[in-house]
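A single protein chain has been omitted from the complex, and every remaining protein chain is retained in its original position.
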Amino acid sequence: MTVDADHRQSPLLELRDLKMHFPIRRGAFRRIVGHIKAVDGVSLSVNRGETLGIVGESGCGKSTLARTILRVYHPTGGEISYTGRSGAPIDLATLSGPALKEIHRDIRVVFQDPQSSLNPRLRVIDIIGEVLKVNGIATGSELEDRVAELMRSVGLRPEFMHRYPHAFSGGERQRVSIARALAPEPRLVIADEAVSALDVSVQAQTINLLQDLQERFGLTYLFVAHDLSVVRHISDSVAVMYMGRVVEKAPTDAIFASPRHPYTEALLSAVPTPDPRLRRRGRRIHLAGEVADPANPPSGCPFHPRCRYATGICKSDVPPLRSIATSDHSVACHLADNLKLNPFDEYAFAELH
Amino acid sequence: MAGFLIRRLLYMIPMMFAISIVTFIIIQLPPGDFLTALTARLASQNETIDPGVIAGLRERYGLDQPLIVQYWKWISGILLRGDFGQSFDWNKPVSELIWSRLNLTMVVSLITLIFVWAVAFPIGIYSAVRQYSLGDYIATFFGFLGLAIPSFLLALVLMYFSAHYFGLSIGGLFSPQYMNAAWSWGKLWDLMKHMWIPVVVLGTGATAALIRIMRANLLDELNKPYVDMARARGLSETRLLLKYPVRAALNPFVSTLGWVLPHLVSGAVVVSIVLSLPTTGPLLLTALFAQDMYLAGSIILLMSVLTLIGTLVSDVLLAWLDPRIRNG
Amino acid sequence: MLQTPMSIKQMSAVVRERGGMPSPLIEVDNLRTHFFGNAGLVKAVDGVSFSIPRGKTVCVVGESGSGKSITGRSILNQVPRGGRIVSGAIRYRPDPAQPPLDIVKLDPRGKEMRALRGAQIGLISQEPMAALSPFHTIGNQMVEVIRLHLKMGRREAREHAIETLALVGIPRPAERMESYSFQFSGGMRQRVCIALALSCRPKLLIADEPTTALDVTTQANILDLLSRLQADFNLSVLFVTHDLGVVAEIADEVVVMYLGKVVETGDVDTIFHAPAHPYTKALLQSVPRMHAGGATRLPTIDGMVPSPFERPQGCGFHPRCAMAVHGLCDREVPEPITISEGHVASCLLHGENP
Partner (left out) sequence: MTDQTVATAIPQPRAAKNKTASAGQWRLIWWRFCQHRVALASGVVILLVYLVAAFAEFLAPTSEQAYDPRFTYAPPQQIRFAGYDADGTFHPLYVNGYSAKIDPIALNRTYVTDPSVIIPVGFFVRGEPYRFWGLFETDRRFIGPLEQGQPFYLFGADRLGRDVLSRTIHGTRISMSVGLVGVTISLILGIFLGGISGLYGGWVDDVIQRGIELLKSIPTIPLWMGLAAAVPISTDPVTVYLWITIILSLIGWTDMARVVRGRFLSLKTEDFVIAAQLDGCSKMRIIWRHMVPSFMSHIIASVTLAIPTMILAETALSFLGIGLRPPVVSWGVLLQEAQNILAVSSAPWLFLPGLAVIITVLALNFLGDGIRDAADPYEY
């Protein structure tokens, strides 16, 4: 094992009030008429060697969050504090030029769709080796050896490095993506829905591979997904997002066993479980309406129009994310202290035992 | 919808302004002016003209003034008085020369447009629905052929055939007896008899293009899930076709108006020169040769305005046809 | 335990003789739907047999390329371009007292088939946005199908359409009749699609991955809605999905498909708790569980789903099967074996004594 036990508990990445607002332009002069607050004040931290799962439904801003951390976008506000190899914190939000390029060897990404994230016109060796080449890490036969080694470590045959992506299946292509992410020996890997597009059997292989690689290289994962069962399987802690904000964050077991936010509760109750004895037909929590228009969010708590517990304060005040029960369980809900919410497993236990 | 219309109209103003400047620059590009061209022409016929007279004329026409002043005179005349200036060559106001010709240009273009749509629409549908059938291949081949034949060549060939086999001359839009007659039913009928050749000649290229567009759009739509779902509700193929994909393919088809009309207006220039039609084409050509700047400039300007109006109409029609814009 | 090979046809005959179980609404018998493309022949559906009981939900589950969606479309006799039903029978028996109608024998574009579509068999699909015409109001599309099949007048059809929209939980249905598909949210759009499919009160609803494109909370609402409508109308549902969670949630019976063949059928509890086919077992194990603790390794199925052009010899699953027997599984094509009543698996290891 390469990871030092001391380092485990120190945060590798810390987001402080991170904001990513996209202007909405209209008319001939492209005036800015409003903002889509895709990420609106997110504070999170990921510990070294751990996996933070970020879940939420479509449009909640989870992918934008991932891309903002990667600095595909320039954040509107806030801090992205990353602990560099030297141990000193670096603010990614303000980084640019060569320093940013340097950091991109440390923080890597695996995209959702291997079909579109691999350039169809390049051979696998060029795809995986690109980062090595442009950063001057390896060239020539050294590069070839390194790519072969990377392919072996993600379970691909090195002989196929001269093939093009179209000669591989979906699962294999995602392995190529993973190998590309690992090439410059990163410390943090952001998996943006990395297993969502895969078939069930291939998904399991890929999840195992990601876990094995984490063990082997001491990687830290930011795992963005909409599938709660996958997130539960792979994450050490989970952050639930709704309309650009984190509404609840806790260690995985805590969030599934005792959700403290009504949205988390509803989300958990909605997930179908592959066990007919646990079917919850008709006993789910029905969320009224749909997610509000992100260009025109409701006042107060963004979830209040759909919340069955909402009171007056929810309509007027935005609830801050605050610690509750334990120090590592935080929730953004005015009523969190008074609500008795259903954990995920309630019905399961009630019926099985 | 109203907001859309107003925005769209407002947008045309700077556009027209810019076009007038570009037009003016274009007609100023040739070295010299109308009078140097005139002197050269007279010189080639061994005639001379007194330099004093030339200087006098130059002053009278305002050709000795800076370009910006000349432009201002021209554009302010159009805007304030609807006066397009004087044609040097004809020694007449430009407006007197162009309106009747412009009207005919519009009539020819619009009739051609209707012809193009009427032919392209059904053939395009047939071609898409019976993809890879013999009929589709024939339509495709003639479509490509129509795109490949220069319109003036088609006009020449048609003229050749009618002259060679029928001994007819088919130039012009009117028979001699109606040429200068007042409008009457007889004259209208005579116009129609002459009209079909320019319409066919002018329309062939655009028809071919529109058949391809209609076919491609319809093929796109035919494979859309909502067509499949409508079929799964038990609709018959014909009813299905006409109600859903054809309706959807109508939108891009209408949007072609935006480029078909300019294409026709501009194609009409060449064709009318060949067929010696009394439209703006031949007038523009002679005006350009003679450096008759206000005449040439006004024709180009008005044709551009026609084009702008064409795109405006097509945009508005499109917005009206598309519920996403209409209700948006 | 019965251990002789037996076709579904024989089996259902046995079932019918044994105890007055009513005949199923649909019997799919040895259906083959193939695609003839430039790249070669694809046997998308290759000898599929199962039946859909009245008022029950049958889930067809499989990974991509298993032929599950094409099976659904074949029942409508509406196979996408390039494909056609090559052989087999789809016996549809709306009235148990009457002899069945073989859908395969009908002309896919003919009047008889069209009279079934929409009226007797409804379809909903994965993309509710793409499934609705963007140029016509919801009311227009609904009234059209109602008038076509139910022979109603304009006003009556409109009333009926509003009633159906209310039924699927569309608020202010009369107003929403004038709306276009893009004016609805994702979940509401799928409700509209369900209303369209059910507007003539069909006996069978084919739901082709209807919740795949939806968020999990919206999916829950739609699944509940489907269950309720099924109970209200005694509807049979053929639910095509790849999500085992959804299957467990709504299925009565399950058909597991792999490479165009049915590998196992049975009632939902049997499939989930006593699966017989190695593929079903492996598939179930490879799904991450919400109630299991994390950080354990997931059992996986080796390899990938083969390309449709290169189907393995013998049992299609043998190259990935942990239990495959060399010389048997790579040679012989497995026949369906009845494991217990209503539970059939196509695996050579169940045929003889392993």
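Per-chain numbering from 1; labels A, B and C assigned in written order.
Here is the rule we go by: a residue touches a chain if its C-beta (ideal position, glycine included) is under 8 Å from a C-beta of that chain, and two chains touch if they have at least 3 such contacts.
Fair warning: this is a prediction, and the values are worked out from it, not measured in the lab.
Enquirer: Considering the whole complex, which of A:S10, A:T94 or A:N119 touches the chain not shown?
Expert: Hidden-chain contact among the options goes to A:N119.
Enquirer: Touching the left-out chain: which of B:I49, B:L67, B:I138 or B:L153?
Expert: Of the listed residues, the one touching the omitted chain is B:L153.
Enquirer: Among A:D40, A:E172 or A:E290, which residue is in contact with the omitted chain in the full complex?
Expert: Only one of A:D40, A:E172 or A:E290 touches the chain omitted from view, namely A:E172.
Enquirer: For the full complex, which residue in A:R48, A:K62 or A:R108 touches the chain that was left out?
Expert: Among A:R48, A:K62 or A:R108, only A:R108 touches the chain that is not shown.
Enquirer: Since one chain isn't shown, list which residues of chain A touch it in the complete complex.
Expert: Output for chain A: 30, 67, 70, 72, 101, 104-105, 108-109, 111-113, 115-123, 130-131, 134-135, 152-157, 160, 162-164, 166-169, 171-172, 180, 205, 208-209, 212-213, 215-216.
Enquirer: Suppose we count only contacts with the excluded chain; which residues of chain B make the list?
Expert: Listed in rising order, the touching residues are 15, 18-19, 22-23, 26-27, 29-31, 144-145, 147-153, 156-157, 159-160, 163-164, 169, 262-263, 265-267, 269-270, 273-274, 284-285, 288-289, 291, 296, 299-300, 303-304, 306-308, 311.
One rule holds for everything that comes next: only the chains that are shown with their structure count from here on.
Enquirer: With chain centres defined as C-alpha means, what is the inter-centre distance between chain B and chain C in Å?
Expert: 56
Enquirer: How many angstrom lie between the CA centroids of chain A and chain C, rounded to a whole number?
Expert: So the centre of chain A lies 33 Å away from the centre of chain C.
Enquirer: In chain A, which residues are in touch with two or more of the other chains?
Expert: Answer for chain A, listing residues that touch two or more other chains: there are none.
Enquirer: For the complex, which residues does chain C have touching chain B?
Expert: Residue positions touching the partner: 76, 78, 80-81, 109, 114-119, 122-123, 125, 127, 130-137, 141, 144-145, 148-149, 180, 182-183, 193, 196-197.
Enquirer: Over in the complex, which chain A residues touch chain C? Could you list them?
Expert: 57-58, 169-172, 199-205, 207-208, 211, 226-230, 232-236, 252-253, 256, 266-282, 284, 286-287, 290-291, 344-345, 348
Enquirer: Touching residues of chain C toward chain A in the complex: what are they?
Expert: For this pair, the touching residues of chain C are 63-64, 185-188, 215-221, 223-224, 227-228, 242-251, 268-269, 272-273, 282-284, 286-301, 304-305, 307, 320.
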